[in-house]
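Missing here is one protein chain; the remaining ones are kept as they sit in the complex.
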Amino acid sequence: MLTTQAELTRREQVAPEHYLLTFVCPPIAEQAQPGQFVHLRVTKGLEPLLRRPFSVMNVNLSQGSFQLLIQAVGQGTQILAQAQAGAVFDLLGPVGQPFPLPDGAEQVLLVAGGVGVAPLIFVAERLKEQPAPCYVQGLFGAQTEDYLCCWLEFSTRCDEFATATEDGSAGEKGLVTDLLDKQLDRGGVDRVYACGPVAMLAEVARQCQEQQVPCWVSVEQRMACGVGACLGCVIPTRCEGSQHYQRVCREGPVFAAAQIDWEAMSPELDRC
Amino acid sequence: MLTTQAELTRREQVAPEHYLLTFVCPPIAEQAQPGQFVHLRVTKGLEPLLRRPFSVMNVNLSQGSFQLLIQAVGQGTQILAQAQAGAVFDLLGPVGQPFPLPDGAEQVLLVAGGVGVAPLIFVAERLKEQPAPCYVQGLFGAQTEDYLCCWLEFSTRCDEFATATEDGSAGEKGLVTDLLDKQLDRGGVDRVYACGPVAMLAEVARQCQEQQVPCWVSVEQRMACGVGACLGCVIPTRCEGSQHYQRVCREGPVFAAAQIDWEAMSPELDRC
Amino acid sequence: MLVASGTFGFGEEYAELVDISRLGGICTKAVTLAPRAGNPQPRIWETPAGMLNAIGWQNPGLEVFLEEKLPTLRQYEVPIIVNVAGETRAEYVELAARLDNVAAISALELNISCPNVEHGGLQFGVAPDLTEDLVGAVRQVTDHVLITKLSPNVTDVSAIAQAAVAGGSDALSLINTLVGMAIDVEGRRPALANITGGLSGPAIRPVAVRMTWQVAEAVDVPIIGMGGITTAEDALQFIMAGASAVAVGTANFVEPTAALSVIDGLIEYCRHHNVARITDLTGAAHSGRQ
Partner (left out) sequence: MLVASGTFGFGEEYAELVDISRLGGICTKAVTLAPRAGNPQPRIWETPAGMLNAIGWQNPGLEVFLEEKLPTLRQYEVPIIVNVAGETRAEYVELAARLDNVAAISALELNISCPNVEHGGLQFGVAPDLTEDLVGAVRQVTDHVLITKLSPNVTDVSAIAQAAVAGGSDALSLINTLVGMAIDVEGRRPALANITGGLSGPAIRPVAVRMTWQVAEAVDVPIIGMGGITTAEDALQFIMAGASAVAVGTANFVEPTAALSVIDGLIEYCRHHNVARITDLTGAAHSGRQ
């Protein structure tokens, strides 16, 4: 992990309120692993005060660049959504534990909800680049077709790919977890990686538990330091029966789904 | 006075840390009188929180524009110094009491210190446009030649013009108040208008008092509301012997020099 | 929706810029018995997301208020809440007594919490017994609605709130400013002539919301919440914490129409969320607690 600066070289709107940002920063591009994030200071000033965490969506080693997929939901993301190419940002990274990629060729199922697709695009890429490439199935859910951001980047890295939208405007009508249900029933899945809203993750975790498929999820939590010092970003986990808190920025953002105390996550579940 | 918006159409650096900004805003251009200021919000955010006051330097009625001469000294002025043409700012204006211009053709002496030249350029213009134009003498002091901002705009509106710089790089070596001293000694001056640092204004006031020449000064004070509501921007004045505070934004920024309690202004004098 | 004392003058200053009749009321700048010159300058200083002020009760005194300011204020046809301040118990009582038969005003706001004057003010607002005694004494001499404005510079705001209610206060307003200061590091001296000043603006909002919450749990009278409100969302925080009304203060300086924008935002929120009246949300965050 290092503190460095990155220059925004390109900004592209890919959906309503969604932006694809390309930054040049060779050390991040080299070091980042799928699932890790950068902790980015959106302003030199105090408004907003804290840095913002974003998962790396992919890297381009030859250009020394990486991309972030940003959903503009509040002050910080809106600043990024309006940033001009050439702007330079302070960032900390790469932060956190990546998805634990399999050593051999496994059948891996990726479940993405909304902007949660970002780290899974990076995962898919690395799974295919392995000496023994995996068989990658991608499931992607969003509200409507418009919100299937970067689906092309995702689907082209998958061997199989399916989408679900809540209004049926693309793919199956319904939730991405409905697709998952069918896929797990069909069998053959060695492991699942998921990223998306917490309600989705909880359901993914439940299904994988039921079908006894190992599953890892990337979770979000409000962060201050991003380095493990403030203990602000914890989630409740279970370890040998006893509950304790683990830091999303240090022990996460990727956790084994079985490790998370999904019931105690309820405040976040409510929020969805 | 109104709340309105103005578009920055041009930004030009005229000296180290000094910028000439042109805004389009027809109602301000029409209504502003020399000595009045605009109270400008430099950001839509909270940083900085308060508006910033700037004297109108001149107006262009046909283009509906006005200009500000800004010295970048802190956060707010630095934002303006870096603003791009096309940016739109909220502003309140025109605010305050203008210089009370003479009815007939008088001999008027203008004493400008540094960025204090701004309102006096506007004064000079109006004095020459009067049905009975005044005879206008301009004195302009600054640290060095470089800081005689907009001296051309000033001098071309004056019938006589002289400068003083602290290092002698242009005009007399010394203070603008040394020039004033000689000018007042020569006699014939009907009134004096001054704007600049408070130490300069105090000295101008003292000399005019001594020579019994009516004098008006434009003063500065930290402001919050800019409309007279918060009572934050007061200066100590004397009225029939008793001291009381008057608001720079409402009763000022232009005051008869004799009205100000220069001794009680000492905290500001110290700061210079 | 009110505008907070000291941030809207006596109304006239904003009349040109704001449709005052849309406000729910104006809290005047503090009125004292005798005219007061106020503190020397500098009186204000900007801080991160806030400002310090040490105005020191500059006001023309009760007589001029009644003769000049009040008639102007009445023209705007909004409820007038007179913020009264004194150095002694007797001054508060006399002020209240002399305002008692003034029909044009809707309520008195007892300012027992101003940090910027040497005597009086703060000392009442930080001790429960003095608060109860003072409010009780004022209660004796006025039939006006009596609002007590609480200071945040205390260990236990609930105790002061309870004392004010015990003394007969019909409502509470909170918070006044936090005592703060800044140093001019070039001059190596306090930035304000008064040394300390009152901190207001968005910076103090979390403290104000917390105190609104605590006081709402401690007393049953209506609360007027304030402290850093700049948007409808900010106002909703106070309402959901237990305020029946809210006031915009420092934000008036930033944007003269701030209070009107907050009103528009609240109407919009109610429409969007099917809330019949905004006061239906008062204390909503309490009941939502697990």
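So that you can tell them apart, the chains are marked A, B and C in the order they are listed, and the count of residues begins at 1 in each.
Here is the rule we use: a contact is a pair of C-beta atoms (placed from the backbone, for glycine too) under 8 Å apart; a residue touches a chain by one contact, two chains touch by 3 or more.
Everything numeric here is computed off the predicted structure, so don't read it as measured data.
When the full complex is taken into account, the listed residue touching the unshown chain is A:A229, out of A:L61, A:L152, A:A229 or A:A256.
Set against the missing chain, the residues C:R22, C:R139 or C:R210 yield one that touches it, C:R210.
Shown as candidates are C:A85, C:L110 or C:V126; the residue that touches the absent chain is C:V126.
Only one of the listed residues, C:V3, C:I44, C:L150 or C:M240, touches the absent chain: C:M240.
The missing chain lies against chain C, touching residues 47-50, 52, 126, 153-155, 178-183, 185, 187-190, 195-197, 199, 201-207, 209-210, 213, 228, 233, 236-237, 240-241, 269, 281, 284-285, 288-289.
Although one chain is not displayed, its contacts with chain A can still be listed: residues 1-3, 41, 46-51, 90, 92, 221-236, 243-245, 250, 264, 267-268, 270-271. Residues of chain B in contact with the chain left out of this view: 46-47.
In the analysis below, only the chains that are shown with their structure count from here on.
Taking the mean of C-alpha positions as each chain's centre, the chain lying farthest from the centre of chain A is B. A straight line joining the Cα centres of chain B and chain C is 36 Å long. For the pair chain A and chain C, the distance between C-alpha centroids works out to 46 Å. Taken residue by residue, chain C touches two or more other chains at 48-49, whereas all remaining positions touch fewer. Multi-chain contact residues, meaning those touching two or more other chains, occur in chain B at positions 46-47.
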